[in-house]
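See structure below.
Every protein chain except one is present and positioned as in the full complex.
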């Protein structure tokens, strides 16, 4: 079940990467690399920082195959991807929910402080997109004020530790904090919720 | 004492990062991340290259707290930060002096060649700013010809090994080479000293 969600998230991230690469008019190789780093870049950075090498995607080729298939799919049907926009948004929200918790639990395994665990989770969910934007020569979208993204991951991570301190089954903690990330993200997109504007104009 | 200097350097780097992020009109999350990578990015890259994981800032949360506080401070008082420009420049110079020596001594511990030790020191001091500029979609300022920055670190590193070969107490070697970095940096800013211009126009 978790594995299926993970694959859905990988597909959503890969397609989002491919779409950005299209806009930059990259060639097929470039599109694949951008799809790849968008999907696995956050987890790779996390693994590097905590010293888990060879990094994650080298231990299970399924991700590589899924990303190759997603890239081919995106290239073939790119003119029709607009119809899928809502599905993709949903997959993406599910993806960041799961990626955050996967990253966070890696930190828990290493007995790191909750703040660092939440940082690792947020990094896993958000830094694939950051690397994608750097390679595409853009200021990372997650740093700009449009709708909250990283904030959802951070809130979900805090919920994970808050709920974990209560006498609740660990699986329920996992599901509930994942649901918080997904729900806040979808609500943020629906109602255009952003961080407070600190600029005057 | 060293620890206090280290914290002052962290504050100066965090505020310099936050200021660049302001100019790019990032949101609060983006400003914090830029402040964070400016402060700890150089040391993180160094730790990755030599295989010291989990990387530095994961072993002492003080840096994270200081950077959060510096970011909040910078956001709150950004219109008044101009008055602090001289203090910030001083902290920054002290920061690169100390960061260079910390990075250099990590190399010495690993019995690396002096050239590599100096490279690690310079990386520790300068690459936080490089990563900041990449994330902000700018050519890194340290590679451009305005005033010398990395050169001060390299000179201080060379002084460290030159003085270390003399029969001088190691603490004095440390202080003297740190002072060289700070002094050359401040003089370079004051007198606009740059590397020789290799371009004709």
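In this document, chain identifiers A and B correspond to the written order of the chains, with residue numbering beginning at 1 in each.
Methods note: a contact is a pair of C-beta atoms (placed from the backbone, for glycine too) under 8 Å apart; a residue touches a chain by one contact, two chains touch by 3 or more.
Note that the structure is predicted; figures quoted are calculated from it, not measured.
Screening B:59, B:137 or B:170 against the full complex identifies B:137 as the residue touching the chain left out. The hidden chain makes contact, of the residues A:5, A:136, A:158 or A:175, with A:136. Considering the full assembly, B:150 is the residue among B:104, B:150 or B:180 that touches the omitted chain. For subunit B, the residues in touch with the chain missing from this view are 48-51, 110, 112-113, 115-116, 119, 130, 134, 137-140, 142-145, 148, 150-151, 194-196, 198-199.
Subunit A meets the missing chain through residues 21, 24-31, 33-34, 44, 48, 51, 53-55, 58, 61, 64, 75, 134-137.
The working rule: only the chains that are shown with their structure count from here on.
Distance between chain centres (mean CA atoms), subunit A to subunit B: 31 Å.
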